[in-house]
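Everything below concerns the one structure shown next.
A single protein chain has been omitted from the complex, and every remaining protein chain is retained in its original position.
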Amino acid sequence: MKVKVHRKAHFNAAHRLFNPDWDDRKNQEVFGKCSNPNYHGHNYELIVAVEGEIDAETGFVMDMKILRKLISTKIEEKLDHKNLNIEVEEFKNLNPTAENIAVIIWNILRKDIGKKLKLEVTLYETPRNYVVYSGQ
Amino acid sequence: MKVKVHRKAHFNAAHRLFNPDWDDRKNQEVFGKCSNPNYHGHNYELIVAVEGEIDAETGFVMDMKILRKLISTKIEEKLDHKNLNIEVEEFKNLNPTAENIAVIIWNILRKDIGKKLKLEVTLYETPRNYVVYSGQ
Amino acid sequence: MKVKVHRKAHFNAAHRLFNPDWDDRKNQEVFGKCSNPNYHGHNYELIVAVEGEIDAETGFVMDMKILRKLISTKIEEKLDHKNLNIEVEEFKNLNPTAENIAVIIWNILRKDIGKKLKLEVTLYETPRNYVVYSGQ
Amino acid sequence: MKVKVHRKAHFNAAHRLFNPDWDDRKNQEVFGKCSNPNYHGHNYELIVAVEGEIDAETGFVMDMKILRKLISTKIEEKLDHKNLNIEVEEFKNLNPTAENIAVIIWNILRKDIGKKLKLEVTLYETPRNYVVYSGQ
Amino acid sequence: MKVKVHRKAHFNAAHRLFNPDWDDRKNQEVFGKCSNPNYHGHNYELIVAVEGEIDAETGFVMDMKILRKLISTKIEEKLDHKNLNIEVEEFKNLNPTAENIAVIIWNILRKDIGKKLKLEVTLYETPRNYVVYSGQ
Partner (left out) sequence: MKVKVHRKAHFNAAHRLFNPDWDDRKNQEVFGKCSNPNYHGHNYELIVAVEGEIDAETGFVMDMKILRKLISTKIEEKLDHKNLNIEVEEFKNLNPTAENIAVIIWNILRKDIGKKLKLEVTLYETPRNYVVYSGQ
């Protein structure tokens, strides 16, 4: 029996949308106020989903205590209260859109989630905008 | 890398469930108080999801500013503060159930969403009832 | 020890904003699309709060089962799936704004809530607009 | 046109995580405070989704009044305000994790949902932890 | 300038409503299924509000890091994943209704909140039932 289990977490960060191959006018034209050179920020809400068989002994697909700790040490410590463009290695040459942040989070977590389990990352940039990435 | 991006919107409308091929008693029998001839109404919450590859230059699957504007001009202007049965062409011969409203919204938006992108419409009729349609 | 206890409920209804002393143009001018003669509607979310001393025997300010039933029989049955302007006596000569609906609900419930208890009604017309009335 | 319709419900219950094949120390080690022998509890939020073709006469995939009643009589009456470990037959030899509760609910509802319809059960154990089971 | 600052927290617990001065039949009569001798449970959502003057140096009414830690050590550690009737001293002779739990939490926190600050405790027993106590 395959079940998909979900854990919510959150982090707050500053960012700006910016393509270094473009000049400021082009960045402003495409990204509008999201490209403000002084940055703006979000309360990112993160949902990490793991799908797999229920373990007969524990009744778990994955121990949520382990998943919660993984999200805390690998994602929240890395991104919470940070400036994504300046302080997060992965975004030095990658635009920190919600899409790209979700992909980066997925890539980090994938290494520590058992190979038999599917992984899916949902990231709310605002309560009205969110993205889902599942490694395809 | 395929990502599914979501944008929330909302509109308020009046409707009644009604099948013109049936007499009033049959409509009342099947649809109950939802068939009240004087109408009732809802705050519809709409989530439009678009799935596709991340564009390398922008980091976007689709510019949310464009999607937001599309929802505003094509859906909100058409449905917000309207009586769906009386004032919306598509429901003159189609029962405005949540299912059918979702299909109509999908059909309208499909024309303006790039062909490489998948489209999915989620419609909350109430916080406790919602439907999802993805064109299948 | 005074505690304020709250119970949430909900009803769906159609309405239009309309002052019968004004002509259609004036109604349209003041109320805009909310005055659509064909009606629009809302999922009204209702919070009824009752404040008073904790009863030493039960540990309750008021038995929530009784409050829930009161809201169901006196408010939901009266307003749910109704056209407020046409079908609800109180709004035949009173504009069904959120403010006035809250006052009407408060007046109805006040009769059945013990005199030592304070009553407060919160009414969400949409998730973004709500009003509070406490009988003052 | 295939649409997936959803109905939310809820129930409150006590449980403890416990594998009867293990001694208390092992249960404590694996399940931590969730294995408290005196139980703890949750407000479970349940979303039942049914997917199928829209019926041309009603505009429904399934009449939500019927689904709501089914959830009420088969699930809420069975689980609401119960101790899952002690009072629910299915958990006498099955650990009442969110995963297993979702599977049990799915198995119960499956019998009363038409064969042409797909069924999916989402169960929130807390606002931060939830699971999805669709019979695979 | 007086501001009221709020911090949300949560804990899960089992309880039953029970007055030891009454026999089982009377308890069942008054409290219904909430008096199940095998317990049921809730995800309690807690909002602690502190009101006072803004400190000119910090711009804070109270450092939220301190309030969060206080709630964690004094309330969550005491109540989370517990059986309130059996394991929490204060409820050995006090019915653990939402009202009484809120009063107990307020009494505990009051000792550690500066005297110039007002304290208010909001406790959600379910998303539909909640109580507020402010020491009056």
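To keep things simple, chains are lettered A, B, C, D and E as they appear, and every chain counts its residues starting from 1.
The rule we apply is simple: a contact is a pair of C-beta atoms (placed from the backbone, for glycine too) under 8 Å apart; a residue touches a chain by one contact, two chains touch by 3 or more.
Since we're looking at a predicted model, the values are computed, not measured.
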What are the shown chains that the omitted chain is in contact with? A, C, E
List the subunit E residues touching the unshown chain? 1-9, 54, 57-61, 63-65
Contact residues on subunit A toward the hidden chain run 10, 12-15, 33-34, 36, 38-43, 45, 80-83, 86-87, 126-127
Determine and list the subunit C residues touching the chain excluded from the picture. 17, 19, 21, 30-32, 94-100, 102-103, 127-133, 136
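The working rule: only the chains that are shown with their structure count from here on.
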Topological distance between subunit A and subunit C, in contact steps: 2
Labels of chains that are neighbours to subunit B and to subunit D: A
Contact-richer chain pair [A-B vs D-E]: D-E
How many degrees of rotation map subunit A onto its copy subunit D on CA atoms, rounded to the nearest 5? 120
Chain whose Cα mean lies nearest the overall Cα mean: D
Regarding the subunit B and subunit C pair, does the interface count as same (over half of residue numbers shared) or different (under half shared)? same
Express in whole angstrom the distance between the two chain centres, defined as the mean CA positions of subunit C and subunit E. 29
Please output the residue numbers of subunit A that touch at least 2 other chains, ranges allowed. none
If we use the touch criterion from the header, which chain pairs count as touching? A-B, A-D, B-C, B-D, C-E, D-E
